[in-house]
Each structure stands twice: as structure tokens, then as C-alpha cells.
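Coming up: chain A.
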Amino acid sequence: MTAASGAKVVPLAPHAAAQPHARLRGVTRVFDLPKSTLHALGPVDLDLAKGEFFSVVGPSGCGKSTLLDILAGLSAPQSGTAEFEGKPIQGVPDGVGVVFQEDASFPWLNVRDNVAFGLRRAGVDPAEIARRVDYAVGFMGLKDFAASYPAQLSGGMRQRVCIARTLVMQPRLILLDEPFGALDQQTRLLMGDELLRLWRETSATILLITHALDEAAMLSDRVGVMSTRPGTFIDFVETGWEKDRDSRVVSTPHFGDITARLWEKLRIEALKIMSAGKG
Partner candidate 1 sequence: MSEKLLRVIIVVAMILLVEALCRFGIIPRMVMIAPSDMVVELGKILASGQFSADIRITFTNIAISTVLSVLLGFAAGVVIYSLPSLRNAIEPLLASYYAVPTFVFYPIFITLFGVGSASIIAIAVLLAVVSMVTATLNGLDRIPRVLRKTGQIYRMSRVKTALLIELPAATPYLFTGVKLSVAYSFIGVIASEFILSGAGVGYAIAYAYNLFENGHMYALMLLVLIVVTIVNTFLNVIDRRLQARRQR
Partner candidate 2 sequence: EEISVTQWGASLYGAPYAVAMEKGLFKQAGIDITGIIGSGGGGTTVRNILASATPYGEVAVSAALAAKAQGLDLIIVNTGTRSVAEASMVVMPNSELKGVEDLAGKKVAITSPKSVSEMLLLMVLREKGVDQSKVQRVAAGGYVPALTMLEQNAVVGSVLIEPLSIIRKDKYRTLYKAGDILKPMTTSVGITTRKFAQENPEKLKAIIAGRRAGVQAIYKDPAETAKIIEKLYKLDAPIAKEAVDNMIPPKMWSEGEFNVEELNRMVEGLKLIGEVKSDVDWSTVLDKTYLPADLQAKQ
């Protein structure tokens, strides 16, 4: 067990000081409903350091996916600014890859064609496509299923197809929205290890949205805890894991400390809602 020795819990993000890879300032998002408006998010300030593994946890409907949409350039903030690599985000920026919360594999394409989809659209040279797709399919453990259609795969495998499809584009910022939601704990653990390996190999910046506190605690450099809607960050928890970690950290006492801290934050938040009226 190499990981987690001497890790500390640091309340606020020191990465924020350096030139951030992505940066949100005072970002809010309001949806127009037929008869009213819905303040879904913010104001949110966030700095993602280059190469950081950052996780977001928070109650359902607090605006996590909305936050991701803004970083991906899929929707514009109501107010505030969003930047990626120093440039304001307008439309989907180059170098950003997204794995959505819902299954986004294309049911009419087999695994290989799914993974190759983005590259083909981008007009990459076929030989290069083949090379990258082979690598990603192998990496995600989908080699035996390259010719299968998504319907023949389990939910977890389909999610892996989507991850592979995002990976082959070699994004510098990877946004993952509860990618393991459909999986049981065991498979999550394995997928987490693979995600860590991937992160080390590509040195991309990762933002992972999850509702599993232990997943956030095990994988991330830093965990952002969001309040209920309109979601704002109420805490940032530094895990202090080494870069070279894997799922073995779950059996260290420090893992228990981090999860306990995250749970406590959420419990306080939950009690607030309770007293405000039953959810």
C-alpha cells in the first residue's frame, strides 16, 4: 500500500493560485419555465488547475450538470465569466471532451464506429483513426466487443464506449457526468482504477460529477461539495492522495476521514432542507 501516507485535509484549493486551466467567476444560470424562472446554479467560482482531478458532489438537482454544460460551452451562463485555457468559452471549445450522465452511445453504430465517430467528423486520416480507436477500445476493455452494438452491452460497457469515444479525441479537459451511475460498487471500483490510469497517461484535467462520496474521495485530488439548488460550492476538500494511487486507498484510515468529512457536510446540508420543509 503505497498511497495516502501523510495525506492531509486542506480546506481550500491552492491550485487556484496558479494559471488555471479552466476558470469560472460568478457564474449563474437561470432557466425560463413556462410560468416562472428557475435559478438552477450559482453564483459559482471555480478554478481547475492543469492536470487536476476534481470531483463535484451535491444533491440531486443542485445544478451539477448545468455547471458541466457551461464548462463544455453547451450553454452560456446567465451572468459571470467562464474561461478555458485563458479564452472565454463561446460554443464548444476545442480540446474539451464530455461524457454525459445519460447513455450517449449511438445504438445504430457498433462499438468501433461509435468510438471512431468524432474522429471521422473531424476528418482525421483513416490510418490514424484506426490506430487511436484500437488503442481506446483496448484500453477500455472492449476489444472482444468491437463489432457489437450497444444494445448487446451492459450499461457499464456502454458508458465505457462513451468514455472511449471521448478519449480518442485526446481532450485536454475531460468532463465526466456520473459516468458510473449505472454500475454496482464493484465495477465502479474497477472503472475508477481505469480512470486513474487514463488520467495519469494523458495528464488531462478531469472534472468528475458523482453522487457517490466514496468514489469522489477515492479518485480526486480535490472534491467540491455543492449546496442544494441554486448550487454553490460550500466546501472544497483536498484529499492529498499521490498521483500514483489506485483503489487500494479505500482500506486506509485516511479514506474513512475524507468520506466522513464529506458525509458530515452533506448531512448538515440535508438537515437544512429538512427544517426548510420536507423534500
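Here, a residue touches a chain if its C-beta (ideal position, glycine included) is under 8 Å from a C-beta of that chain, and two chains touch if they have at least 3 such contacts; residues count from 1.
Inclusion criterion for the candidates: all candidates are chains of the complex that A comes from, given by their letters.
Bear in mind the structure is a predicted one, so any value in this text is a computation, not a measurement.
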Tell me which of 1 or 2 touches chain A in this complex. 1
Listed in rising order, the residues of chain A that touch candidate 1 in the complex are 72, 74, 91-92, 96-98, 100-104, 106-108, 117-118, 121-122, 149, 151-152
